[in-house]
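A single protein chain has been omitted; all remaining protein chains appear in their positions.
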Amino acid sequence: MVSFAPGRDHLAPMRAGLVTAAKAVTAALAVVAVALAAAWSAGGIPRPPPVQPVPFSHAHHAGALGLDCRFCHSDAERGPRAGLPATEVCMSCHYPVEVRPEVPALRWVRTARLPDFTYFDHSVHVAAAVDCAACHGAVAEMAQPVPPRPFTMLWCLDCHRQRAVERARLEHCYACHR
Amino acid sequence: MSTGAEIFQPITVQVADIALARRVRRRWWLALALSGAATVAFVATVVWLLATGVGIWGINIPVNWGLAIVNSIWWAGLATAGTLISALLLLVPGQQWRSALNRFAEAMTVLAVAMAGVFPILHLGRPEAVHWMLPLPSTLGVWPQFRSPLTWDVASLLAYLLVSLAFWYVGMIPDLATLRDRAGGARRRRAYNRLALGWRGSALHWARWRQAYRAAALMAVLAATLHSGGAMLFAAGPSAAWHTTGLPPYLLASGVFSGLAVVLLLTLSLRAAFGLGAVITGRHLDIMGRLLLVAGLAFLYGAATLAFGAWYSGDPRQAQFLVERAVGAHAVTTWAAMALMFVPLQALWWRRARRAPAVLAAVALAVVPGVWLDRYVLVLGGLQRDYLPSRWGEYAPTAAEWALFGGTLGAFAFLFLLFVRFLPLVAMFEIREATA
Partner (left out) sequence: MPAIAEAGALRRREFLRGMAASAATAALAGCGRSPVGAVPYVERPEEVVPGRPLFYATAIPFAGFAQPVLAETHMGRPTKLEGNPDHPVGGGATDAFTQAAVAALYGPERSRRPLRGGVAAAWADFAALAPELAGPGLRVLTGAVGSPTLVRQLTALVEEAGARWHVHEPGLPPPQAGRPSLHPRLDAAGAVVCLDADPLGPGPAQVAHVRAWSAAPRRPLFVAEPTLSPTGAVARRRLAAPAGRVPVLARALAAELGLGQAPPLADDEAAWVAEAVAALAAQPGESLLLAGPTQPGAIRDLALAVNARLGNLGRTLLATEPVLAMPPGGDEFSLAALVEDMRGGRVRALLVLEANPAYTQPAGLDFAAAARRVPWRIHAGLCRDETAALCHWHLPLHHPLEDWSDARAVDGTAGIIQPVTRPLHESVSAHAVLAALLGEPGADPREVVRDTWRRRWDEDDFEARWRRALHDGFVADTGAAPLTLAPPPLPPPEPDEVGGLEAVFRPDPCVWDGRFAAVPWLQELPKPLTTLTWTNVVALGAGLAGRLGVATGDTVEVSAAGAAVAAPAWIMPGQAEASVTLFLGYGRRNGAGVGRGRGYDAYPLRPGPQGWRVAGVRLRRLDGAAAPLPVIQPHQTLAGLDDIVRTVAPGAAVPPPAAAASLYPEWEYPGPAWGMVIDLDRCTGCNACVVACQMENAVPTVGPSEVAKGRALHWLRVDLYYQERPEGLRTYFQPVPCMHCEKAPCEFGCPVNATVHGPEGLNQMVYNRCIGTRTCSSYCPYKVRRFNFRDYAGAMPAAYAPLRNPDVTVRAQGVMEKCTYCTQRIAAARIEARKDNRPIRDGEVRTACQQACPARAIVFGDLADPGSAVARARDDRRHYGLLAHLGTRPRTTYLARTEAR
């Protein structure tokens, strides 16, 4: 057995062991924290907009020309989906004459998406006077807008919880899930 | 193997040699190979299960909990005995006899509770989302449901696992230092040194250590919550077979009962295998036998109370459950469980039987499967014959379920064999202390 010598720090080896363990745990935690922070911050950093089939500028149409969102996304008032304008809607301005070129269907890349198990209805949000920009951001200022934030559940709830009268209903699972 | 010379050998040499001696017996290798094979089968079944889902089991609606839950509460039951021997007796003065048994009983506890914890995860429909049961912040803004007994069951199981692990490890530190000091090669010394956290045996070390070890008081409480948590999972539901406040003590008593039987089995095997007759004496066996008898009688009383309560309630469905148990689909299982648990046990009224390893082993060997069968009847009985006859259903465990059960037995044995081989299986310093 190790003899007891006065003056020596007998706890030192034990402390050293504990410090090593603490270091390892701290390092592991730091890695997790960095990963979490990166993921979290991804919400704040807009992703680069995808390449669209037509170099369509929202900044020009909604900003400079001042078109109402619903001019093109006319279903937003009527149904669950805001929808994309039929090509003929584009043509009504760009070719306001009888002879129009044959245009194939456009294949847009969606930027605002929700999981399939979430049922969002545009029309009721429009009826409740929720501004489009509340979710879609300042579209009128962006040439190719992407949502300013990922559509997380907590973010939806933040807004639903501010509706004092309907809060009980809006806060509940079946408000969005079925 | 038990020669006279060994009796006079110092305890330390005898115990430490088990871990340190180079000569590893063929029996150990054989056992390790067998249990290793079972462990591999276990892992393979788990992979299969995770890849295809719980559809490979025989569970259904209404019997949506099957062998996995039976096994889980059975393992959790075994885990209580280690605690009882270690923690409770540590807190009771004048119970030095525990020092011969507590170390491997604690190891058994840690392994058993780990096995108990494996099943609830495997039985999930979506095991990848198991962390939703823990209160972790997320972008969903949803928390666990704190009224659910299952939330608390998970918490108590986790707490029990962590605390019993800590308790076992802290208790082992001085002995790990002994092993370090006696170990041959430099690598082994270094490894044991790491594990011993640089233990030097100074007065200050000992003071700190005792402080930490006394926190074991927590273990006794946790053992109770572990079983109350598990039992509440059943008792909180409206099933006539489960809905009784008697269930938590019932499960606790039967858990201690089965756990003591396993400790007894391990005691007898280690004693025989390593010739520890000087360490684990006839007196130890006698006390263990008495404990087993008391625990068994306590459980018998609990079972009788539940049956009486069901009859006395006047609720036709509770009575129907009793009848169903006694003469229904599980009558054979029920009576087999009763016979295994309580008939051989009666031998332990006699001191000579309590000191005879063969008798003790026979009793314990009957009790352990008996309690498993009792769990089986408890879980299945509550689901197969619920309130609406239209939803009465049957259940037959599949090969995958049996493989998982056998696999946990194998994994338990595998890890325990490694423990026996590489760690101090008896608390040497406590025995030294007690005999000093």
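Chains: A and B, in written order; residue numbering restarts at 1 for each.
To be clear about the criterion, a residue touches a chain if its C-beta (ideal position, glycine included) is under 8 Å from a C-beta of that chain, and two chains touch if they have at least 3 such contacts.
Since this is a predicted model, take the numbers as computed values, not measurements.
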{"item": "Which residue of B:Leu306, B:Leu383, B:Ala400 or B:Ala413 touches the chain not shown here", "value": "B:Leu383"}
{"item": "Residue of A:Ala30, A:Ala127 or A:Ala143 in touch with the missing chain, whole complex considered", "value": "A:Ala127"}
{"item": "Missing-partner contacts on chain A, residue numbers", "value": "34, 38-39, 41-43, 45, 47-48, 75, 78-81, 83-89, 103-110, 113-119, 121, 123-124, 127-128, 150, 168-169, 172-174, 177-178"}
{"item": "Hidden partner chain, residues of chain B it touches", "value": "52-55, 58-65, 120, 123-127, 129-130, 132-133, 140, 142-145, 147-151, 154, 233, 236-239, 316-317, 320, 382-383, 386-394"}
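Assume only the chains that are shown with their structure count from here on.
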{"item": "Rounded Å distance between chain A and chain B, as computed from the means of their C-alpha atoms", "value": "48"}
{"item": "Complex interface listing, chain B residues touching chain A", "value": "138-142, 181, 194, 197-205, 208"}
{"item": "Chain A - residues contacting chain B, complex", "value": "1-2, 4, 10-14, 16-18, 152-155, 157"}
